[in-house]
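Only one protein chain is missing; all other protein chains are in place.
Chains: A, B, C, D and E, in written order; residue numbering restarts at 1 for each.
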Amino acid sequence: MTDLDSPPHHASGLSHLDEQGRARMVDISAKTATSRTAVATGQVRLGERAFVAVRDQQIQKGDVLTVAQIAGVLGAKQASRLLPLCHDVLLQNVEIAFELNEAESAIDIRAITKTEGATGVEMEAMTAVSIAALTVYDMCKSVSKDIEIGSMRLLAKSGGRSGDYRRTN
Amino acid sequence: MTDLDSPPHHASGLSHLDEQGRARMVDISAKTATSRTAVATGQVRLGERAFVAVRDQQIQKGDVLTVAQIAGVLGAKQASRLLPLCHDVLLQNVEIAFELNEAESAIDIRAITKTEGATGVEMEAMTAVSIAALTVYDMCKSVSKDIEIGSMRLLAKSGGRSGDYRRTN
Amino acid sequence: MTDLDSPPHHASGLSHLDEQGRARMVDISAKTATSRTAVATGQVRLGERAFVAVRDQQIQKGDVLTVAQIAGVLGAKQASRLLPLCHDVLLQNVEIAFELNEAESAIDIRAITKTEGATGVEMEAMTAVSIAALTVYDMCKSVSKDIEIGSMRLLAKSGGRSGDYRRTN
Amino acid sequence: MTDLDSPPHHASGLSHLDEQGRARMVDISAKTATSRTAVATGQVRLGERAFVAVRDQQIQKGDVLTVAQIAGVLGAKQASRLLPLCHDVLLQNVEIAFELNEAESAIDIRAITKTEGATGVEMEAMTAVSIAALTVYDMCKSVSKDIEIGSMRLLAKSGGRSGDYRRTN
Amino acid sequence: MTDLDSPPHHASGLSHLDEQGRARMVDISAKTATSRTAVATGQVRLGERAFVAVRDQQIQKGDVLTVAQIAGVLGAKQASRLLPLCHDVLLQNVEIAFELNEAESAIDIRAITKTEGATGVEMEAMTAVSIAALTVYDMCKSVSKDIEIGSMRLLAKSGGRSGDYRRTN
Partner (left out) sequence: MTDLDSPPHHASGLSHLDEQGRARMVDISAKTATSRTAVATGQVRLGERAFVAVRDQQIQKGDVLTVAQIAGVLGAKQASRLLPLCHDVLLQNVEIAFELNEAESAIDIRAITKTEGATGVEMEAMTAVSIAALTVYDMCKSVSKDIEIGSMRLLAKSGGRSGDYRRTN
């Protein structure tokens, strides 16, 4: 059933439009399912006053890191609904951990995601970190408006055709 | 790639925070996929007036049990979005049935969920019953405010490492 | 523009179908916006072993009541997506509180919702309690399968044409 | 564990209700996973003025076809949340292509969906076309109110027990 | 605070990108809130065999029109999540009605939406019709694959600066 499998942008009349740069998912139907893991990190720079309030659990809205953790886990499960070209996956695990970084008055966030499937879980880990960071921001914004979210990146990944990756810098 | 797989709360600096009791999903990557089924039940105690209205299809908002059934099926498919630590599953089936319980002026609800996967489907069955019950409540609340939802519990489950379960009381 | 406002089931040909009992929202376009509050309650009967584990924060998945609280708040904001005939509202507040009920080895849940609008917020309070209760269940189900969710009902409401209500029994 | 697997509507007391015509999903637990593909098409008839505006990228809200394409891809991933009895699937690919149909002042839309699973992906393809078409409508409605969406149908499908299908008319 | 209100694409460096045709919502902050209504219609052409099955409630999946109606109401409330540039509204009412069109072996669908707000509710009515039509399709596709959804259009709207509209053809 060849012409079903040929991408529609090769059919006459459709090609030129799609060549103008519109969006497409990657077709993962030829990929094999393997165990896949991704680790992403990020940082919320709170400034000293908000940092102390988080550390000492003095934020009026509640225990910031617990709320952020739960929001991050829920966020990871929503990645394919939020990111247009991201595939649905069944996550086997999402873990989110925080480190109180006194030196920089910051919260360091790390998320690990796992699946068994034909596509990686980097975006789920990155989304978990992002939503956790936004939740920290939301809960601290009445204390300080100078909060900054940064250093969001992939730390490592395993599984898949492109092999393992570990950030070196 | 050992340290990717070690949980982040064992890494130095992160452990103490996570030991303070924050939330984590269960890592199901080592579990094997099996056929899994769950049956959950619940009851909406309507009082006589609202019960008669439901039974005789006199509720102004429409056929209560049909709307509740559809809401319950949709709710089951949303369980992992609603319950933070619940895993995504691909449900193979959701069935919701109602019994008009004249003796107690109540609607008895039963939901059955099925999947083939590494995690059970109890929460999907419980969520189906809950959302169906809330929908009954919503559609009858103009008739009576003394409606009560109760007796929501797991009746039986099959599949998975912990084996089959059937409620005895 | 009268016939736009006449319900479609009065138009010829459509009426008999709708009279067969299909679902409809209540048209709230003629209602006036007032301050509205609702209080709903519910109970998760855990059994002694799971109750002690929750009370002493020994549940492996994390701090049960905090996760349940956050899930309940998020659930309240989803009520109109979950319940087919429930109107969208902009909630001004959702509060969820828990009481450790030693006598019954149960968690008592109470949710308060507030809005300024043309429709009440009972369903948002009931949904908050339901999702919080399901989250408690989910986090404790590895300890006990005999958990039961019950006694979910409206305790009080204020605002709106039907006036204030307070449950008496 | 026979009675778990028997549908609840065969249990006494429940059967008559379900026989009244309430909704049920198809139980796919006995189906085998195969590669499945579906192609759906649809058309947005814009009228000359709106057609020219889309073609020449003069629509004030932006590049209509790109926005429609992304909305369609996201919509396909939401099909089981929107259609009550539609099963969750993990889509391996969604492709949406447009053809500028000068003769009819219309946009022709085609969506292809793929999965490996126990259920087909027709509804995902049909939903992709629908949401893409509604997005075109939304972006052009300030130019013309006489836009019409039509000709939405399945063009072909492959995989599954019922075999391949190709529309002949 | 003038430069906050100036659109970012007038700021240096950003303008040329946005002028390339990317997407933007219409800013409705200067519009006044009025009562708004929209009526949309559509048709599902089932073919004789599927039409008879729907009419006589012989579709195995359940009562087609009731399920479609509920899906349509829920869909209307999701319009702004599905259509990228559509504004959130608080719907005061959604009504969906069906007519069994024997002559064309079709289901005629009509949706009415209402709000009080600064933006119209055409897209909510169109989305309601679309999701209802897709649900009819989903429930009948095992009976026939030659089903076609068409004739989806705005019938009338009232409220807003552009005044009332009623389709004439």
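Keep in mind that, in the parts below, a residue touches a chain if its C-beta (ideal position, glycine included) is under 8 Å from a C-beta of that chain, and two chains touch if they have at least 3 such contacts.
Remember, predicted model here, so these are calculated numbers, not experimental data.
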| item | value |
| --- | --- |
| Options A:37, A:105, A:135 or A:158, residue touching the unrepresented chain | A:135 |
| Touch residues of subunit A, complete complex, unshown partner | 21-26, 42, 57, 60-63, 66-67, 70-71, 74-75, 78, 82-86, 122-123, 126-127, 130-131, 133-135, 137-139, 141-142, 145-154, 157, 165, 167, 169 |
| Subunit E residues touching the omitted chain (full complex) | 1, 4-5, 7-9, 11, 13-14, 17-18, 22-29, 80-81, 84-85, 87-90, 117-118 |
| Subunit C, residues in touch with the chain not shown (by the definition above) | 35, 37, 39, 65-66, 69-70, 73-74, 77-78, 89-95, 97-100, 110, 112, 114, 116, 156, 158, 164 |
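The working rule: only the chains that are shown with their structure count from here on.
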| item | value |
| --- | --- |
| Repeated interface matching A-D, over half of the contact pairs identical, chosen among A-C, B-D or B-E | B-D |
| Selected interface, A-B versus B-C, where C-beta contact pairs are more numerous | B-C |
| Separation of mean Cα positions, subunit E and subunit C [Å, integer] | 28 |
| Chain centre separation in whole Å, for subunit E relative to subunit D (CA means) | 15 |
| Of all residues in subunit D, the ones touching two or more other chains | 21-26, 66, 70, 74, 78, 84-85, 89-90 |
